[in-house]
Each structure stands twice: as C-alpha cells, then as structure tokens.
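Of the protein chains in this complex, one is absent; all others appear in place.
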Amino acid sequence: MATSANAIKTAILGASGYTGAELVRLLAHHPSAELRALTANSHAGKEMAQVFPHLGGVRLPRLEKIENVALDAMDVVFCALPHGTTHEVVAALPERVKVVDLSPDFRLFDIPTYEDYYGAHKAPDLQAGAVYGLTELMRDAVRGARLVANPGCYPTSAILALAPLLAAGQVEDEGIIIDSKSGVSGAGRAAKEANLYGEIAEGIHAYGIASHRHAPEIEQELGRAAGHAVTVNFTPHLMPMSRGILSTIYVRLANGAGADDLRATLAGRYDAEPFVRVVPEGTAPATRHVRGSNHCLIGVFADRLPGRAILVSVIDNLVKGASGQAVQNMNLQFGVPETAGLEQEPLFP
Amino acid sequence: MATSANAIKTAILGASGYTGAELVRLLAHHPSAELRALTANSHAGKEMAQVFPHLGGVRLPRLEKIENVALDAMDVVFCALPHGTTHEVVAALPERVKVVDLSPDFRLFDIPTYEDYYGAHKAPDLQAGAVYGLTELMRDAVRGARLVANPGCYPTSAILALAPLLAAGQVEDEGIIIDSKSGVSGAGRAAKEANLYGEIAEGIHAYGIASHRHAPEIEQELGRAAGHAVTVNFTPHLMPMSRGILSTIYVRLANGAGADDLRATLAGRYDAEPFVRVVPEGTAPATRHVRGSNHCLIGVFADRLPGRAILVSVIDNLVKGASGQAVQNMNLQFGVPETAGLEQEPLFP
Amino acid sequence: MATSANAIKTAILGASGYTGAELVRLLAHHPSAELRALTANSHAGKEMAQVFPHLGGVRLPRLEKIENVALDAMDVVFCALPHGTTHEVVAALPERVKVVDLSPDFRLFDIPTYEDYYGAHKAPDLQAGAVYGLTELMRDAVRGARLVANPGCYPTSAILALAPLLAAGQVEDEGIIIDSKSGVSGAGRAAKEANLYGEIAEGIHAYGIASHRHAPEIEQELGRAAGHAVTVNFTPHLMPMSRGILSTIYVRLANGAGADDLRATLAGRYDAEPFVRVVPEGTAPATRHVRGSNHCLIGVFADRLPGRAILVSVIDNLVKGASGQAVQNMNLQFGVPETAGLEQEPLFP
Partner (left out) sequence: MATSANAIKTAILGASGYTGAELVRLLAHHPSAELRALTANSHAGKEMAQVFPHLGGVRLPRLEKIENVALDAMDVVFCALPHGTTHEVVAALPERVKVVDLSPDFRLFDIPTYEDYYGAHKAPDLQAGAVYGLTELMRDAVRGARLVANPGCYPTSAILALAPLLAAGQVEDEGIIIDSKSGVSGAGRAAKEANLYGEIAEGIHAYGIASHRHAPEIEQELGRAAGHAVTVNFTPHLMPMSRGILSTIYVRLANGAGADDLRATLAGRYDAEPFVRVVPEGTAPATRHVRGSNHCLIGVFADRLPGRAILVSVIDNLVKGASGQAVQNMNLQFGVPETAGLEQEPLFP
C-alpha cells in the first residue's frame, strides 16, 4: 500500500461485507492508494482481522462508525453499503470527494424504474451526474466522473458480451435469453438459512425468475448500446461455489452475421483490453479460470438452431463483478495506470 | 432383496461403474428381485465391496467376467456398459431374457442418426423392437417390451417437462432452448484429468455446446410428442455436485396459452404419478430436493419476455436419470408394483 | 409408513431442524410406525414440504405448536428440541408415552457435570431413569427404557470404537486423543454467519478445543466401559461436507495387546451387529461410505510410535449419530425388528 504524501486517500464504507474485504485485499498492495478509514457500524471498534482473519497480515485502520470518520480528508470513498442507505451517505459527502458506489443505488437512471425495484430514490439530483462504471464501455466518462455507479455482478458478465454485438447490429435486440449461474458470495455475508453450507452444497436452483433486480440494469445498458429499448430474459441460478458467475446467453443472429462474425467483433472490441479476453473457437470459458482476478472471458458458439448463437461469459463476481472493477474505476478517476492493484493472476485450482 | 424361488433373477453387466453401483443400491432391498450376477471385466474376481466400499453391508455375488455368467439363467439383464459395446452383448442374449439397457445404444431409432453420433450400429435388427423407456410417457409399451432403451439423464429431465406441452400444442415447436446443469457422476468413474476434484470444485463451465449426443435423443422424443420433427438448443454445463441435473427450458407460448395453462397441463398429466411432481406457482425446484430419489420436480414460470415461459426440471441423474428409471422399467416388465425398490425419500442435506 | 390400527403412534417435537427432517425421512417408510404429529413452534401452520421441500412426496401431518398436539395419544415421542428446553417438555408427558430424546438434556447422569456444560437441570428426578441409548452397547437397557437419551454424534463415533477395547483392557485409559472431523449439519439449521457456504467451503478449522460439550459425555461412557474415571482429549473440526463424522483416535496399547488384537476384539464384539462393521486390515473407512445410512465403520492400524495404535471410526452424524439411532432405539423399545426403517444402503457418490 502506498503511504507517500501524494497517495490517493481512500475510505471503505461498509468494510465488513465480502465486497468490503475484497476491496481491502486489492488495495492492500495498490501502488498509489492508501487505506485511511474502514467503517462497519455493527463491528465498530474491532480490528478488521477479527472480522476477516485472512486480512490479519495487513496493517489496517480499526473499524469505525461512519460518523466518526473524517470523510472530507479522503480523496475517494468506496461505498459498499446496502441499497437504500447509500443515497443519503453520498449526498452528505463533500463535493471534492470522489465516490465509487458498489450498491445499486445510482445504477438506474430512470428514477421510476429504480423505485419499482428498490423503493424511494433519495438523491435524484445526484443521479444525472452519475456514470455507470462498466469500465471497458464507459472509460472516458469514468475518467471525468465524480460519482461512479459500479455495475452489478450479473450485468457485468452479460453486458460485456452483448453490448458490442448489439451496437454492431449483429444480434437481434429481441428474444435475448441470459441464463446465469452464480456463486454464493454474491448474496453477501448476512446470516440466512438459505445460504448455509448444508442448503447450498451439492445442488443448484434458479431464483428471482423473471423478477431479479439486475434485469432492468442489463436492459438499460443494452438499450444504450442498441440505441433503443431492449427487453431480456434473465434467469439467475445459485450454485455451490464461493466466487464466480457464468452467463450463457442465447441470441438470434441479425443482418447475416454468423458466430464467427460475432467472435471477430468481440475480439476486435477487446483486443487491447487488459482484463477482457475472447477465447479461441471451440474453447469454453470456465469460472475457475478467472477466480480471484479482474478478468472476463468470453466465448462464442454457433447454435444447432439455425440463425442463433450462444455466448458464454465468465467473471469473478467479487472482482470484475464488484471490488476489482471499483478499483479499476478509481484508477481511471485518478489518472493512475488502470491495472494498478489488479494484476494478480487467477487462483487455480 | 428377495430370495424366494419366484424372485426376479437379475444380472448387472458393467457393475463397476456408478450406474451399476446405483442399481445394486436400489435392488439390494427390492421386494421381488434378486441379484444373481455382477460383471466387471477389469475387476473380475473382486468383491463388490472392494470396488464400492459403501456396499460392504450387502451380501452380493462376486464380480465376474461376462463370459463366466450363466446369462440364460436370468430373467432380466441390466446393461450398464459403454456405448458401442452393448449391441453385441444384447444380440447374444437368449430371447427369453429381458433387457434394460442403460447405454445409449438402443435409444436412437433412426440408424443413420445413431451412427452420426456414436459410430456403427451393430444390431439394427433389434432396434425396431426396442422401447424408449421414459416410463411416464411410455408405460404401456414398456410393459410389453423385451428390450428397453433406458433414457439418458439430460433427456429425462427435458422430455418430462416438454413432451406434454408439445402434445397439447401449448408451446411452439421452434426455438426451444434447454440449458442444463449437471453433477459430475454423469461422466462416470473413469479416471480423467477433467473430472478431478481440483478441476471441478468451485467452478462451472459449459461443454459439448451444440454437439452433445443427447440432443438427437431429446429431439426424437419431442418429435414423437409434437407429431413432427423438432430441433432444439441443448447446452449442458458441468458443476460441482456429484448427483443432479437441473434443466432450465425457455419456450415460446402457442395458441394463446399462458404459464398457468402450462402448469395446469403438466399438473394434470402427472397428477397420479408417484415420481413426477409439479411444484406450486412461485416455487423453484432444486436438485438437492430429489437427491438419491427417483423423483422429478417441474416448475413453470412466466417470462419477462412477452409470449414466453420458463420451465425448470430437476432429477437425480443416477436415479430417475439412470438406475432408478431402469428399475422402474423392470418393475413394469414383470408386473410388480412400479414403485418397488424405489421408495426412498430424498437425502437432504 | 404403517397405518394399521396397531402401528406405533409417533410424534416428532422440533420437526423443523435437520434431525427432525431426518426422522421423517426414516419413519416415512417404517413398516410398524406411523407419524401422527409434527411440531415446530416458529413454523406452526405450515406444511412440512414448505420447510423441507425434499419431503414433498410424503403425506404428513401439518406442523403445529407443541401445545396443540394430543401427546397422550402417542406411543412414543421423539424430542429434537434445543438443549435446556427438553426437561420440562418430557416432565409434562404422560407416563405411558415413551421418549427418545435427541437433545443432550438427559445424557449426563452426573447433574453437576450437566450443569457445568449446559446450565440448570430442570428434571433431575427423571435423570436416574434415563438410559444412554448407544444401542449396540446398551441394548437390553434400551429395551426396557421409557426415556432414552440418544447419544451425541461425536460420542457415538468415539465410544463404539473405544468402549470394547477399554472393557477388554487392551488400551490404556490414559492419554486417549480423539481428533474428530465433522460435516456441518451437526451445527443445525439455524442461520449463523459461521456456517454460511462461503465460510465453510474449501476449508477446515478446529473449534471448541478442550471445551466441547461432548467431551464429558464421551468420558462418562468410556468410564462405564473401563470401570473407572477416564479423561480424554477431544478436538472437533468443521469441514465442508453436509453429513459425516470421522474420528481418528490415538491410543496406547495395554497388557501386551497389538493392533491386530484390537481389531480382533472389535470384530468379535460387532460380528453380529447389523450396523457396525470392522473393516479389513489395511482398509481405511471413509465417511462417504456411510452417508445416509445407519452404519458405523471402524478400522484399526498399528502406529509408527511403539506401543500405540490408531482407530478410525466413521458414521453419518444425522443417522447413526442422531435420527437413525433414535429409530433403532424406538424399535427396541417396542419390540419390532431393530433394523426396521433403517435398511437403506449408503448413498455414493
């Protein structure tokens, strides 16, 4: 971690959840950023190592209540708070402090849509200035943003695969089916019977079918890419792994494109990207090959059904799907190398 | 296990694989059947408990080479041999011995299709007399069959959900997408790097995309239900669980039907079935709720995409997807209660 | 499930926990017992299938509050309630109703020891009449018992291996070390952060070191076998599996005995037992080989350290370690075959 006078001073609000701990893991060895404050209301007063023993080797500030932190001494604040609680926290921050918000509170730009899915929006005036932080697609906007709405995990996996193809007119904007499989850390660390080891191990089930909150977020960004409204099927599944999302995406081909054309478009689009890779024909991406890294792998396959193709996209939901992308966005906001703090290779097996 | 003079005399060919062991587990307490012979060429001479220690509490015949078993003393033979090897074994059996074949060798009735996917068909004359043993849909035919082609695991999960709806004209026969997630036991017990614990745990990947051998089997049976040829997308995934298949099936609604109509059709169709259950609206089936049992659970959901619905079907691939259904078929062939030997409830957690 | 007039009428108090569900699974097909009532205070009014969907195929009474059940119409009550709550419930039962208590409330016969570990003992007058229900060692007493204290899971695994050897004087009663590894279901279904999938998967840790409540229970029964007080080391570990306990037990040999003598003693002791098996020399028991069954497997090994031996004992903590042994005890109490309802073979893989 940087400790020089000109290090980026950072605070993490909500450090006692999995995304908070993951931010600490990544920032602990960031060459230009310094962790100055960690908040966690219910654990205030504890050392981070009491809450997350795996971080016992890092010298860290003690967990505090948010009101006891001098937030105006920070350069940037990572908000990893529950949805519905972030609007007011961000609204109270000094204007000069930049924000990367990992909650969904600033992701939906249409206020009524937000309110349908999450309840009252308490900072609508800030919404217009927010930038949706899917880094590879929004890089220039992120650079200039004060408030970055860091994308959801499922949307990251789906949008990276679909947006360039919709923009290129190579897939129909109708009938897109996104079948996603996620590890359990996406549900957070709250104690719930449904997420006990015995309830999750050795099984799989779908949930939030046709009602999951990430659907409107995906549609918003695909609509941006397509140039008009897009509706998708999005069906998430919960499976026995701690980290990872695999999205299998079924699309109809448009304008004469074939699976090879789709692969070429994606490969071209992401050729220079450090974190997104299109795998060779015939290769299937696996979540275990991105575990612990900020990588996204995308594969493209012809379907047996004529006129259709299949996309497979994998990320680590806690890294590219949350804390890693948050650090990537912060790097852009502060003009440091985009890969700083994010260069670990995946951990396999 | 029955041992009376009129017990059904059974042999298992290929008893050293997972489906063989599962047949032993189920037949060990079958009230009307008796295990008279177990074959396993590479393990011939061993006790079954040396190969499968969990069966050490059952009194069983020793494993033998197939040529050393008096097969004509059997009433029924379960073939759990690799595909391509079964044709000749079955052709050599005495006519009076009934057969339940767990391999794919007699599942495809169109010989050229079989040969495209599996190589030369060596018993085409027997093929016409075979019955595809998806019990709930083929019960009468199975009763009279000498040779039952026991369905594949993925096809069982998909066809039980789709066939009644295609027969009722409530879903379009075009554009059906079957996204399946399977446990690893479906790949058998052969030592392969790809199936090592370290390669499978904590991850998921798709495989056999647009090329898996179960696609033509699904299409054959859906075509039978629809009354004309049907083509489907079938995309299997391998995930960290030993047992279980969950198929998420995306369909287009036809003839004005809604999701509720589909649910009503399936509920009506399976109302009297002991092993197939349609779950209530809003409930999502989970593989862990059928583990170790011969059950199939099916759920129906409206889609966010207009004019579409989602089906979710779960089975234990080794029971309803293989050995359990094989016993169910044998029960029909011999006129004993269809549930005999299959009455265990699922094991959870 | 039996439904004849002379079926054993059973109730399960605390049916919404894992041991309650496991009792239902086993009793659902018991040839002589009938489930007449299920209680679960926080879930009263629900169907069991809403709480445990895997039991949706069994016709069951609805969950009720305990005060709404006519307990005096029962022949036997299974108590699967938390410790500290059972004393008063049992004390209020009609004298003619038999009891199998799965809690620890009646396992410790020395009241001060009980109170050191669990708090106030509220039914000391009933304690003397209770029988510690480790079936293989206490069969005659269980037959005549009104109140059976069903053993803890760890104690079952340890005592079955050690008691006959202490009784035979073949191992020293000093310096016994019991290193146990358990699946997570032993911790119950209560929502706790520590038992979330993400906290348990892919790891192991020791807990309750030198302070676990099962230590005095083990010592009580080993003392009974040895004929005088015995103190043991007991170190439990929590690992990523839903079911199973493996205890590795380190002992000093006594009176000239060798590992082979120990194996012979155990094999002789359990030769006629349906559920306990001593594995052959050189074979190591594995928890996965007893999963879902009422079996216990025991192995004996010479140590590299002179004068010492190693015992390995495995059970399914929810079956032989809880609900299976409870049914086994009920069978004895009512004079039906001891294996009734318990004949399923293990589920592997």
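All chains are identified by letter, namely A, B and C, in their written order; residue positions are counted from 1 within each chain.
Convention: contacts are C-beta pairs under 8 Å (C-beta built on N, C-alpha and C of every residue); 3 or more make two chains touch, one makes a residue touch a chain.
Predicted, not measured: the structure shown is a model, and the values here were computed from it.
Remark: the omitted chain is touched by one listed residue; of A:58, A:191 or A:254 this is A:58. Contact with the omitted chain, checked across C:163, C:253 or C:310, is made by C:310. For the chain left out of this panel, the touching residue among C:54, C:87, C:107 or C:181 is C:181. Think of the hidden chain as still there; on chain C it touches residues 175, 177, 179, 181, 183, 198-199, 201-207, 209-210, 215, 231-235, 237, 239-244, 246, 248, 250, 284-289, 291, 301-306, 308, 310, 312, 349.
Although one chain is not shown, part of chain A still touches it, namely residues 18, 21, 24-25, 28-29, 52-58, 185, 201-202, 242-243, 274, 277, 279, 283, 286, 288-293, 295, 297, 343-349. Counting the whole complex, the residues of chain B in touch with the unshown chain are 18, 184-185, 189-193, 195-202, 240-242.
One rule holds in what follows: only the chains that are shown with their structure count from here on.
With chains reduced to the mean position of their C-alpha atoms, the one farthest from chain B is A. One inter-chain figure worth recording: chain B and chain C are separated by 36 Å, centre to centre, where each centre is the mean of the chain's CA atoms. The mean-CA centres of chain A and chain B are about 39 angstrom from one another, to the nearest whole unit. If you average the CA atoms of chain A and of chain C, the two centres end up 46 Å from each other. The set of chain C residues that touch two or more partner chains comprises 18, 185, 201-202, 242.
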